[in-house]
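A single protein chain has been removed from this complex, and every other one stays in its place.
Chain nomenclature is as follows: A and B, assigned in order of appearance, with residue numbering initiated at 1 for each chain independently.
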Amino acid sequence: MPFNRKAHKFSASIGTVEIGTGDKAIKLGGENVMPFYTFDGSMGDGPKVGVEITDLGLDAEPQGVKDYYAGCTSFADIAKKAEAMPGGDFVVLRLAGGDPNGANKSTEELVAIAKEVSDAISCPLVVEGSKNVEKDAELLPKVAQALEGKNVLLMSAKEENYKAIGAAAALAYNQKVGAESAVDINLAKQLNVVMTQLGVSAQSIVMNTGSAAAGYGFDYTISTFDRVRAAALGQDDKMLQMPIITPVASETWSVKESTAEESDAPEFWGPVEERGIAMEVETAVACLVSASDAVILKHPKSVATISEFIKSLM
Amino acid sequence: MTLLDVIFAGNDAVYGLTEKAIDDAIAKYGEDKAVSFPSTAYSLPCYYAVTGTKVTNLKELKEALGVVKTLMTREPRLHDGFMSGIATALCAEFIEVLKYIDNPTPYEAPCAGHLPDAAIRELGVPLVTGDIPGVPVIIGKAPTAEEGAAIVKEYQAQGQLVTLVGDIIDQCAEQGVKMGANVRVIPLGKDITSVIHVVSVAIRAALIFGNIKPGDAAGLMEYTKQRVPAFVDAFAPLNEVIVACGAGAIALGFPVITNEETFSVPKSLIVQKDVSKFVATSNEARGIKIKITKIDIPVSFGSAFEGEIIRRGDMQVEFDGSRVDCVELVQMKDLSEIEDHKIELIGPDIDEMEVGSKQQIAYVVEVAGKSMQADFEPVFERKFHSYLNCIEGIMHTGQRDMIRLRISKEAYNAGFRLKHIGEVLYAQIKNEFDAVVDKCQVKIYTIPEDCTKIRHEIAVPTFDKRDERLATMTDEKVDVYYSCIMCQAFSPSHVCVVTPERLGLCGAVSWFDAKATHELDPSGPCQVVTKEKPIDERIGEYEDVNEVVKKLSQGALEEVSLYSIMEKPMTSCGCFECICGIEPFSNGVCIANREYAGTTPLGMTFSELASMTGGGVQTPGFMGHGKHFIASKKFMKAEGGIGRIVWMPKELKDQVADALNKTAKELYGIDNFTDMIADETVTTDPEELVAFLTEKGHPALSMDPMM
Partner (left out) sequence: MALSGIQIFKLTPKKNCKECGCPTCMAFSMKVAQGAKQLSDCPYMSEDALAQLAEATAPPMKTIKVGAGDSEHSLGGETVLYRHEKTFVNKTLYATNLCSCMDDAEIDARLERLPQVDYERIGERMYTEFLNVNYKEGTDAAKYVEIAKKAAAVRPVILSVKDEAVAKAALDAVKDTKPVLNGADASNYEAFCKLAADAGVVLGVSGKDLDELYDTTAALEKLGNKNLILDVTMDTAKATFEAAVQVRRAALKDGDRTFGYPSIVNVNRLTDDKTMQEALVATFTMKYGSIVIVDEMDYAMALPLYGLRQNLFTDPQKPMKVAPGIYPMNGADENSVCLTTVDFALTYFLVSGELERSGVPCNLVISDAGGLSVLTAWAAGKLSATSVATFFQENVESKIKNRTLIIPGKVAVLKGDIEAKLPGWKVIVAPLEAVQLVKFLKDLKANGEI
């Protein structure tokens, strides 16, 4: 008597959000099963991998990242090289320098960088803000305006600034908008509800329901993923059916496992770069098998591995 | 002449002018001459949005005028008036577009004329987000240039996007008012027809931000009414053309405020003779609420000061409710009774009080709003404590008429006076409760007789009435309950159903709180639960309640009863104040509260019980609940009610004794019911418990078996 396979089918599916234009445009979402449960149904076009670059240049990057971009002298060069990274599907420009508590670069300067990057590449672009809610409320609408027609994804609109970013990105300039909430299914849903009430269509919203490095409160990340997907697919909750994008690199490359130089680290920890890659890869995998429709990475080895990983499970 | 006659006359006049202008243009340029506004993808935006048709040349413009004519029906009905208003606006757009033939810049600075799409996208964002709270359209000539400029500056200070038409432009220039899109004052043009350029902004906002399809006139008007906070301030004298344009504005949902003695239409055409009150009247008419970004007080304000303690030696003055009459109160009033942001001190200020003395005070915050309800009064009142403590140099304790307020010498020396208490309460209430509070004023009394009078004749009766209402509220008396999912962060499948007689199991969310939370934040954690489809009244099970619970628990929970502990009991999150659990030998239940560390006759402590009951899982025989629920007539009503309670910790028993005895008297006619209930000083052993209950003749022993 063979094994009686019971497919666990859902009548609902995750929405599809397209970013980018032309041949290289990609679709996020579209699956009607739990991640990689291809034996139950369709995974859509499958999860995608983003390659992160920042406005801060390469100085603070790990050696492998520096090596990959060696010879690049402008943001346009870096962007082109990011687009060419094997395994990447889209480029992510993180405008970390906008943080008023950090480099505090002006909106004009950052918009110019975004424009330079956007003009240099033909693949889809995601622009992440500075994480400062006031600055992003000012910055991201300007980026949306400057990149009109490129169908970029702007991250992130949060509870505090969703109106400015949602209205500018999705309504005024027809871009896509990321809705970021703090690891809680109800907050994620509420943000989607108010964004929709603002007039932003569900097809223009990608969620970031929170991320963390593995070991750093990642339990909340997992449970939020699991529950959001259970509600979206199992309960046909339209306000949770947006695809999920998860920034991984910005979380994993700042924890001590990824930053402590071998000389400062405990015995046997080994080369810092290998630890950083493992942290990035293992965190990304944990996100992908829980819910993420896209992950944002930065190390070439991680990007290649995760891309290969996705292919091997599809 | 009736108002409609004026509108019709104005409309006819403008139509005549438009027809002539188009004919003249055709005569001059030929009918194939192109017409368009610069830098827009929406042709003649108003006409395109209303009809779905793009006009490209004079021939089509003439045809369009024919379409406009069909709107100009002349039945004496409001509808005809509105349509004629729209027709007037469209005619104005036609006249304006003709100005752009062979002349890309018919308007010269400071006048803007037509605004390009890019400007709409840029202005639209702050409009949608509410950063631009309103769009006043000021038409005509103010009685004096000073008054005109004052109005413009006041709107500007509120962040509104002011547009100017006619003589007011020169008046502002004369007064040196800075103008331009960057300072949010945009002069459109001197002719009345130039008003169409702001209408065009509103309409393109609807097309771009509201995704309204061109030709969907009804959807368009709904959008502008709901989402574009524009209104018209029209100075006397009004001619019939202005009135006809005004009808168009009203059709789009924009009220018109004027100082001319004319017809008035409630909510739409409002006469305000005193132009110094134009801003307040206009904002109220359009429902515009101005966010208060800075509280005008001489000391700092922030949560960092919440824990400040002001010692006796450091205080300038103290208001002490335990010694003299002090009270704080929120009262709902009618909108017309309140002048927004009026802060009144009745009696001496701190300067006239002896340093270190004890004084009396009564501060009454009066609020009004279209969606305000008296039930919110205590919700606001409870926030006073935190508001006042956030002021640097102020310490507040207590509530109602048992308050104590200390003001430090430092705060006093920095210039802090009693009116600043009013400023803080005003600003915080307006900001936090803007969903329901449209207007707010504060009265502060410091004369002993006033304080005594307010305390005993107004406040105490109000508190009594509120308590009475709370006490007499029953589940049957209300139409809806509320769900609460505040705890789902750590208890994912738990859903509280809050009813008047069953508050949230945390003890912190009453039906009124849930209701207020819902009204203030409609997409927040508390949602309306109807109870129209009873399944079983005995255990309190409803089809609609089940539906909500299923949805909010993401399917983890399908059925729940409100009044039973044995059948489909409500789940518990983890924050319950108390747990009750079935005690089989006595045929009753034991209750343990969170503070109680010892064991119970069940053989389990509170934390052991908690670990079995929490987590949003139904555990028949066990249930988490709030302390107040113990004395409720709905407490395990399905199993016979509070007569089942056989044991609870002494401290808890003392806390709930009065209320519980009262309920027992009403339900069973038993006096001093709590004397029959055992506690840890009696026993924690099940056999001894039964012996005790038998001795006392506890009703549970003779009730039907629980299992």
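Just so we're on the same page, a contact is a pair of C-beta atoms (placed from the backbone, for glycine too) under 8 Å apart; a residue touches a chain by one contact, two chains touch by 3 or more.
Predicted, not measured: the structure shown is a model, and the values here were computed from it.
**Student:** Just to confirm, in the complete assembly, which displayed chains does the hidden chain contact?
**Tutor:** Listed by label, the shown chains it touches are A, B.
**Student:** If the hidden chain were put back, which of A:L154, A:M279 or A:I296 would touch it?
**Tutor:** Missing-chain contact among the listed residues: A:M279.
**Student:** Take the complete complex as the reference. Which residues in subunit B touch the chain that isn't displayed?
**Tutor:** Residue positions of subunit B that touch the missing chain: 303-309, 389, 490-493, 556, 566, 574, 581-585, 599, 601-604, 608, 611-612, 614-615, 617, 619-622, 686-687, 707.
**Student:** Spell out the interface residues on subunit A facing the chain that's missing from view.
**Tutor:** Counting only subunit A, the missing chain is touched by 1-6, 8, 36-39, 101, 131, 213-220, 222-223, 226-227, 230, 252, 254-257, 266-271, 274-275, 277-279, 281-286, 289-290, 301-302, 305-306, 308-309, 312-314.
Keep in mind that, in the parts below, only the chains that are shown with their structure count from here on.
**Student:** If you average the Cα atoms of subunit A and of subunit B to get two centres, how far apart are those centres in Å?
**Tutor:** Chain centres of subunit A and subunit B, defined by C-alpha means, are spaced 35 Å apart.
**Student:** Mind pulling up the subunit B residues that touch subunit A in the complex?
**Tutor:** 121-122, 124-126, 128-131, 208-211, 485, 488-489, 492, 523-525, 551, 554-555
**Student:** Going by the contact rule at the top, pick out the subunit A residues touching subunit B in the complex.
**Tutor:** On the subunit A side, the touching residues are 141, 145, 163-164, 167-168, 171-173, 184-186, 190, 193-194, 197-199, 201, 223, 227, 230-231, 234-235, 237.
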